[in-house]
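This is the structure I have questions about; it appears just below.
All protein chains but one are shown in place.
Showing chain A:
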Amino acid sequence: MTTIFGVPMQALFGQLLLGLINGSFYAILSLGLAIIFGLLNIINFAHGALYMMGAFVAWMLLNYLGVNYWWALGLAPLIVGAFGIVLERVLIARLYKLDHLYGLLLTFGMALIIQGLFRNSYGVSGLPYAIPPELSGGQRLPFMFLPNYRAWVVVASLAVCLATWLVIEKTKLGSYLRAATENPTLVQAFGVNVPLFLTLTYGFGVALAGFAGVLAAPIYSVNPNMGADIIIVVFAVVVIGGMGSILGSVITGFGLGLIEGLTKVFYPEASATVIFVIMVLVLLVKPAGLFGRTA
């Protein structure tokens, strides 16, 4: 078998693909965090819990209502987004005038509640979610076996990230959003309903998390703890990339996923911490983050 640096090609590309998939989730989640933080000035600790909820909603739709994967891919983010809108209206909207550490504490409490409720109902062992039949099987490439579903996850996440970028950078709606991020008071003076914007932005950000959750459901088992594990890594991703740029978040997310995959091949012991180590290095060299604007 062909080897690179003493590592079988098959293993190398397999881990790189897995890294790319983790990277897709980092990218979508950090993108949502960045959009929410940009406008609401709140770092959404509940993001991981809502990602987990997306996976659970997909599972429930399938098992209780017989709704298949493709419908769930559209419905679950809508449900999670609607849930997010309720959270924003009922809870988060009361904190806008306060220091943002309260936003962090509030969303942390929300994450504990959501995770606790799912853990109570479904335990921690994880529930299986089958790969949709259209995407089972895979392609035999010259250097590796490529499962169709994994290829789909990467393509779908890239498409969603690109679509989000297009909406924010190239549409009228996006220009309002960017303006409101820079100076909400002035935008409101021009007659834009900023509070509505805040609500919708939060809903959209968490819908992205829900979408990532549905994508993740067939790969990892659907588990109440899946969000808590990933959110801290995503925080590190956000510190590395800086939240100032959308493309920056996406590139950082995918890049770090790949690096994590490579670490799994060459030095598996460090694979859980490599992103944190990179965060430390970035803080030493460029404290504002790779794509951050100010220190």
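Here are a few things to note about the model shown:
Definition applied: contacts are C-beta pairs under 8 Å (C-beta built on N, C-alpha and C of every residue); 3 or more make two chains touch, one makes a residue touch a chain; residues count from 1.
Going forward, contacts and distances are computed from a predicted model.
For the chain that is left out, the UniProt protein name among "Sarcosine oxidase subunit gamma", "Planctomycete cytochrome C", "Branched-chain amino acid ABC transporter permease" or "1,2-phenylacetyl-CoA epoxidase subunit B" is "Branched-chain amino acid ABC transporter permease".
Within the set A:V7, A:A159 or A:V280, the residue that contacts the chain not displayed is A:V280. Within the complete assembly, residues 34, 37-38, 41, 43, 91, 94-95, 98-102, 104-106, 108-117, 119-120, 178, 181-182, 228, 232-233, 235-236, 238-239, 242-244, 269, 272-273, 276-277, 279-280, 283-284, 287-288, 292-295 of chain A touch the chain that is not shown.
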